[in-house]
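Here it is, the structure, as structure tokens.
What you see is the complex with one protein chain gone and the rest in place.
As written, the chains take the letters A and B, and residue 1 is the first residue of each chain.
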Amino acid sequence: MNREWPLWEVFVRAKNGLSHKHVGSVHAAGARMAVEAARDTYTRRMEGVSLWVVPSAAITASDPGEAEALFAPAQDKVYRHPTFYTIPDKVKNI
Amino acid sequence: MLFHHAVRLGDDALILAQRLSEWCGHAPMLEIDLALANIALDLFGQATLFLGLAGEIEGQGRDADALAFRRDVLDFRNCLLVEQPNGDFAQTIARQFLFSNWQELLMRQIAAAAEPRLSEIGAKAVKEITYHARYASEWVVRLGDGTEESRARMIAGLDWMWRFTDELFDAETGAPSLRAEWDARIAHTLAEANMDMPKPRRGVLGGRAGHHSEHLGHLLTEMQFLPRAYPGAVW
Partner (left out) sequence: MYTTELKDKNSKAAPAALAAEDPERLAAFEARVASDDFIEPKDWMPEAYRKTLTRQISQHAHSEIVGMLPEGNWISRAPSLRRKAVLLAKVQDEGGHGLYLYAAAETLGTSRDEMIAALHSGRAKYSTIFNYPTLTWADIGAIGWLVDGAAIMNQVPLQRTSYGPYARAMVRICKEESFHQRQGYEIMMTMAGGSAAQKRMAQDALDRWWWPSLMMFGPPDDNSPNSAQSIRWRIKRETNDELRQKFVDVTVPQADAIGLTVPDPALKWNEARGSYDFGEIDWEEFYAVVRGEGPVAKERMMARVKAWEDGAWVREAALAHEAKRSARMAAE
């Protein structure tokens, strides 16, 4: 029987202080192998201090069709944005 | 003698790297292709440094390339283990498992040794080899405790390579002090794989004295062809 090695999504943190970034995927039979495959594939040029691998099947993604419902209301809530508030120029550090 | 020591270390790395790079484009899975190439590149790097150092110590104008491409079998000092053919993936893993676990212990010793140029190279190499040993050990477990077929092949692979392990601990040219720790590592991984230790048997020696297996001649023929066919050429 020819079953496929499962797919894993790979996230790399290039430097301390940065977040993990999604860089692609690898096929591996298990977690340990996935980390090693990710290291060999995505950090060959020393581009990473930390690697996360997650089975692709474990990721829940928002539906682009729902984008309006999920994300549009934020566009109305302008009070969340710093530009909504007028502060006189002479007041510094704010 | 320091020159011979550096040559042994360089030749081990060079011949094993040459073998591993034969897998390029042919591995069971793309991810494995990348991993084996990584290990080969690390080893080519070590070979270049150790052979370069050997040439310096000798002081006769031979650089790493001169040593790699112009010596014949009698002057190569690698152990017999590394020149064994790749066989199937299990045989390749068996060779890597036995060698890298030894090389890691050896390189730790060298990194802590008195000779500064040697220890500098050793210190860099330890980090790389730790990964090689772990990679190979994990595959021994996957194959040994995988399917019936993989188990049979893993046993066969270790069986092929086992007769070449005594040479690693030879009193004069090996590292006898490492034997106990190496045995323990090997036993630990094999136990995890639900496998028995291979049966003890007579060790085959000679590599350190330039008396190799029939394989090395063919390997060198291929590796050295261009520099030998075009002696003055710069590439």
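Miscellaneous remarks
In the analysis below, a residue touches a chain if its C-beta (ideal position, glycine included) is under 8 Å from a C-beta of that chain, and two chains touch if they have at least 3 such contacts.
Small disclaimer: the values here were computed from a predicted structure and weren't measured.
Annotation: of B:G61, B:P116 or B:G232, B:G232 touches the absent chain (contact as defined above).
Touching the missing chain, out of B:R71, B:R95, B:H132 or B:R153, is residue B:R153. Touching residues on chain B toward the chain that is not drawn are 18, 21-22, 24-34, 37-38, 40-41, 44-45, 47-48, 51, 64-65, 68-69, 88-89, 141-143, 145-147, 149-150, 153, 222-223, 225-227, 230, 232-235.
In the full complex, chain A touches the omitted chain through residues 1-5, 7, 23-30, 33, 41, 44-45, 61, 63-65.
Quick note on the criterion: only the chains that are shown with their structure count from here on.
Each chain gets one centre point, the mean of its Cα atoms, and the points for chain A and chain B are 40 Å apart.
Contact residues of chain A toward chain B in the complex are 5, 26-29, 32-33, 36-37, 40-41, 44.
Of all the residues in chain B, the ones that touch chain A in their complex are 29, 31, 34-35, 38, 135, 138, 142.
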